[in-house]
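All protein chains but one are shown at their positions in the complex.
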Amino acid sequence: MALAETASPDGPIGPSTARLRPAALRQLSDTQAAWLLLTPLLLFFGVSVIYPVIETIRLSFFEIRGLAPPKFDGFGNYIRLFSDANFLNSMKVTLVWALTATFFSVLIGWGLAMLCSLNPQKTLVFRVMIFAAYGVSEAVSGFMWLGIYRPDYGLLNGILEAIGLTNLTQPWLGNPSTALGSVIVAYVWTQVGLPLMTCFASIQSIPKNLFEAAYIDGAKSGSVMRHIIAPLSMPGVRVAIFINLLNSLKAFDLIFMLTGGGPVRSTETVGFFMYRESMLNFKLGYGAASTVILLIAVLVVSIPLILKRTGDAK
Amino acid sequence: MIGRAPGWIVPLVGAFALIWIVPIVGLVVTSLRPISEIILGWWSLQEFTLTLDAWIVVWDKYPLAYAFWISTKIAVISTIIPMLLAPAAAYAFHFLKFRFRRLLLILIINAFVLPNQVVIIPLFRLWRELGLIDNIWSVIIPFAGLSFAWAVFLVKNYLEDFPNELIEAAQVDGCGPLARFFYIVLPNALTPIAAVGILQFMWTWNGLLLPVVFLRDELPLTALLARIQGVYDRNWDQVAVAAIITTIVPLMIFIVFQRYFTAGAQTKSGSKE
């Protein structure tokens, strides 16, 4: 491609810099280098992830009621989980919750990132405004949305009345058919900042001459967006999907604040279930078992994806 | 500049941002009005008084400066660690051949599902035995450890588009695997590293569950301000003050670091094959 010609031979990353390297490190094999690079990370990881995970797996085989001493129970917790209507319900709710929330938050964030990237300087202040929602804690966002949805003096009902749509007013969080949707909207509001940021960063790392070439060929900004920005911002989109999807599985505070899981369990997600069972009801074994199941489910979904993307090392 | 932006883009994004910020405006207004007025919603106009009472109460009652310092220490250290280690790991996973590569990667990335409440009790016991309770490292270690899942994924994902010929050229020149990382990959991975920095700073700055369980006297801002809200009263004006105080710093970090999104793009230009 023509682009290769524009490479600057004297850039800060020219191969010449390699001469600065200490001689001893030159001889390292890939394996040695990899372990050298990974060891510090693995130390942190071992203490704060591997050890608690092993502990969680161990706990999941015990029946623990609050502070009482644990009783070994084999697969009892797992068997109970799969016959627990509340757990199965939470799986269903989670599927809707995680997929819709991730889809909309990433879509909105990506779209905004593409628009903003056409004029990065003038949209900076707007990006900061949208990102601000990401910086507010879930509990506080919950409170702000509570004011919007409340049945008596809620902002949403107030606006609907003001524009003559009185018949659309609702107790948004009390009606089982609107509660989950309302919580998802609030959650999407909190989550758009991340896709906006990662997609924007991704677009900014698209080589500039690609655009120049396209504009010289007479392309309009619409087609530039479609043919260059959208496909080349995929790394940012992937990261956003990954982070937002897995974060949505853990969401608790916002749901707790807005609906407390209600009305009648219609907004209880797996994250809510896990938190309630282990932190509120303190059935640590049961909560642990539900965490293990979630871990396995995510593992099953993610292994093929990760394998596909890791291929052979370059 | 990516090109000739049509004129409607700025007003459109602006309108969107203005709608987006409504709840945040609400937060600010809530912090400035007495509770008796915001009962009908912060937008109600029946009576309208602005007061700094909530700000003064929070300022008087809580040692904010000290907590601010603790928060900064915790967030900065827990942010620097993944900013250094995640690119190293991502490089190893992406460019080097070694045994257990895929297995390790799967393990690390899947750890992201792990909710904080799972980590708390095992670590609490461990920290007690090691005497780390009320030491900021009891929070920093899990903050860093839990961040690698997404941080490694994020950096590795950007490296997938990294120009291979640069690596090859360095290899031909006799550059070892570590030198290739430090001299070639690292300087070109500023964009994802900045993203890791922004996100990790924000999450650790806002982290609540680990600090309140592991720390006693050295409380960060979030843990200190969490005490404002009682079980039996809803003093939302003060809670709003707390939320604003805690949100401002990560926003500054965002504004500062996001400059690297464009900087990263420049060094990389002209390398797509």
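Each chain gets a letter, A and B, in the order it is written, and its residues are counted from 1.
One rule holds in what follows: contacts are C-beta pairs under 8 Å (C-beta built on N, C-alpha and C of every residue); 3 or more make two chains touch, one makes a residue touch a chain.
By our rule, contacts and distances are computed from a predicted model.
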| item | value |
| --- | --- |
| Undepicted complex member, UniProt protein name, chosen from "Succinate dehydrogenase / fumarate reductase cytochrome b subunit", "Ion-translocating oxidoreductase complex subunit E", "ABC transmembrane type-1 domain-containing protein" or "Carbohydrate ABC transporter substrate-binding protein (CUT1 family)" | "Carbohydrate ABC transporter substrate-binding protein (CUT1 family)" |
| Among A:Thr31, A:Asn175 or A:Asn209, the residue in touch with the chain that has been omitted | A:Asn175 |
| From A:Met91, A:Leu146, A:Leu160 or A:Leu299, residue that would touch the chain that is not displayed | A:Leu146 |
| Full-complex contact with the absent chain, from B:Val10, B:Ala75, B:Ala92 or B:Ile121 | B:Ile121 |
| Touch list for subunit B against the chain that is not drawn | 35-36, 39-40, 120-121, 124-125, 128, 133, 208-209, 212-213, 216, 223, 226-235 |
| Footprint left on subunit A by the chain that the document does not show | 65-69, 139, 146, 149-152, 170-176, 252-253, 256, 259-260, 262-265, 275-276, 279-283 |
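In the analysis below, only the chains that are shown with their structure count from here on.
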| item | value |
| --- | --- |
| Gap in Å, rounded to a whole number, between the CA centres of subunit B and subunit A | 13 |
| Subunit B-facing residues of subunit A, complex | 1, 3-8, 11-13, 15, 17-18, 20-21, 25-31, 33-38, 40-41, 44-45, 47-53, 55-56, 112, 115-120, 122-137, 140-141, 143-145, 147-148, 150, 153-155, 158, 189, 192, 194, 197-198, 200-211, 214-215, 221, 224, 229, 235, 238-239, 242-243, 246, 249-250, 252, 271, 274-275, 278-279, 284, 287-288, 291, 294-295, 298-299, 302-303, 306-307, 309-310, 312-314 |
| Interfacial residue positions of subunit B with respect to subunit A in the complex | 1-6, 9-10, 12-14, 16-18, 20-21, 23-24, 26-27, 40-44, 81, 85-86, 88-89, 91-99, 101-102, 104-119, 121-123, 126, 141-142, 144-146, 148-150, 152-154, 157-158, 160-161, 164, 166-167, 169-170, 172-184, 187-188, 191-192, 194-195, 198-199, 202, 206, 208, 222, 236, 239-240, 243, 246-247, 250-251, 254-255, 258, 261-262, 264-273 |
